[in-house]
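Since the structure comes first, as structure tokens, the remarks are kept for the end.
Of the protein chains in this complex, all but one are displayed in their positions.
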């Protein structure tokens, strides 16, 4: 875990309201463990917005770290103003990683919804083979192509690209085996649907979840999510909750309860 | 008085710690009355620094407004980051003006200390003829040349440029007549010295003063300076004080008492 | 277009965006930057029985996302208010709420009686029992339930116009003071006045404010104001006018959700004297987008977990 003044290499809009930023961040990149990890960013020295903003790592390439972000509020809006050569204060890499995606027999299906696709893309790069489903509301929010032959499926709520429907629509049309593992990141309703689906069909699923983070490093106890199945307590001070910043953001789907 | 998104045309360091910014601000420029007036600036939309920063107008040229500023704290530091094409939210023109500098027989001596030279330069441009004295601590804070033949005198505390000493040193060596009017802007100790000098030798002097401003437009009653000589109350709610933002920043030297 | 009008007591305002006392002068300046006839109401700078020179400078300093002031209730006094301002208000389109400060019950009453004795179109009074910067700022009332109730009851006797008590956040329990205001017969309470704060210049080692302590305002105190409004909303039945750190229509919506039926824009006016008008337009757009006819359904409608 490092704090670093990263240098912006590229910062471009890649779809409607969605941007990709490449940062030169040798310290953070060299401490990187694997897909699922995230970094936490500041726009500048101002204490107006004092809390860092967590963003999943979308790609690591030598000393480059990429994020994919959506304009949500003030800070992500500021991100879009950054030009090549500007610096960004980042903390990372943070959090745990997806597991077993390349283990023998594993048949990974990767599911990304909205900007939840950032860690999913990163995971896709790391997978020896995988099916990937990416959902969005409409075609203009997609920047990948629907390529069923390459096992890349897009969905749109309005049918303007790929499969009409949501990622669950696509998932339900796939042949799942006992070796299937789902890896998902996206809005909470999507994750809940996948949690229910995995439970019903008894499929293993790893979910990358979000939570409001004060520090990203275990100091504030702000980022809790409720546990289930009496998993051992790790970093939170009580077994009822888990710290998403340290124990997560990736959980087996039967480890947690959404609020 | 206008609020305008001005566009930065130039923004350059002109001496040690001193910058000059040219803004395209047609609305403000067209409402301009004369030397002595100021504008009040924000760096950006952030409410972290919510109070505007007042800066004297150093030059007006058609729709261009220039300021000369010193890096003092956070906001002036942010000013230096502005590039041509960036915008600045400005309010102005504000305040009153120097008077009688071009009246018959008037022999104006203009005195600027530190960044107090901004309104003095503006006044110099407007004067048909004038002597000008500009003081600084040392040569690297000057960006003009010592030209006694043109009646432009520089002073430095350390003697590295122009006359060694302060602006009073230079002033005391000049021939003053009953038609002399001093026009001064600079640090408070300098203004007090000029006030005393003018009083002693019974010379007329107009001083441009500073005061912490909350609004610049008479709403907050924050920017008061004590009056003397029972001048009529103008905008402040009580005759004891005057509002620098509306009644000032230019005062006859016997109108005010420094704190 | 939504109907933005709101009612406090028996007075109807064309919209809920007011400007706060001390941040808009007497409402008679700045014609260029703002069309005051669009503002819901102007609460004028606190008036005392006698004119006050206010505190010596420095009176103002910026702090993170806020500012501290210690103006010290500089004002022209009630006589001039009556002779110079009331005639102007007569011909203005904007409702005027007169803010009164005093150091004794008699002083508050004397001011009010003088104004009630002449004809005027002001719609009501906001009683400042919460100015932290001067001994005479009424703070001994604002922190004491009995005094607050007594003052309210006395003033109630002298006016049928709106009577609004302005509450201080610098107390252990703001709801107690709100209840005392209600019991005393106030039509509404407004909350909050500024939060006590201090600022020091580390370079000069000097206090940045002449009176050492001053009143903190601006976005920094928005969370404090929201908490106060929400607590008071759950404690009294009379309407609440929310104040504290609002700079946008989003902030205003938050204050309404917390329980305000109207709001006052304060410090934000210093950055842009026309901001209240802009906020009003944005609020209008918001209601249209949300297909709401009025803000009524939003008042106190915040969804809490517990």
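Per-chain numbering from 1; labels A, B and C assigned in written order.
Simple rule for what comes next: a contact is a pair of C-beta atoms (placed from the backbone, for glycine too) under 8 Å apart; a residue touches a chain by one contact, two chains touch by 3 or more.
Here the structure is a predicted model, which is why all the values come from computation and not from measurement.
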Problem - Full-complex contact with the absent chain, from C:48, C:94, C:181 or C:199 - result: C:199
Fill in the blank from the handout: Where C:226, C:275 or C:295 are the choices, the one touching the absent chain is C:226
Fill in the blank from the handout: Per the whole complex, from A:79, A:98 or A:241 the residue touching the absent chain is A:241
Exercise for the section: For chain C, enumerate the residues touching the unshown chain of the complex. Expected result: 56, 63-66, 68, 143, 170-172, 195-200, 202, 204-207, 210-213, 216, 218-224, 226-227, 230-231, 245, 250-251, 253-254, 257-258, 298, 301-306
Fill in the blank from the handout: Note that chain A touches the chain not displayed via residues 1-3, 42, 47-52, 91, 211-215, 217-226, 236-241, 259
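The working rule: only the chains that are shown with their structure count from here on.
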Exercise for the section: State, to the nearest whole Å, the distance from the C-alpha centre of chain A to the C-alpha centre of chain B. Expected result: 54
Exercise for the section: Report the inter-chain centroid distance for chain A and chain C in whole angstrom, where each centroid is the mean of the CA atoms. Expected result: 46
Exercise for the section: Please work out the Cα centroid separation of chain B and chain C, and write it as a whole number of Å. Expected result: 36
Handout entry: In chain C, residues with contacts to at least two other chains
Key = 64-65
Problem - Multi-chain contact residues (two or more partners), chain B - result: 47-48
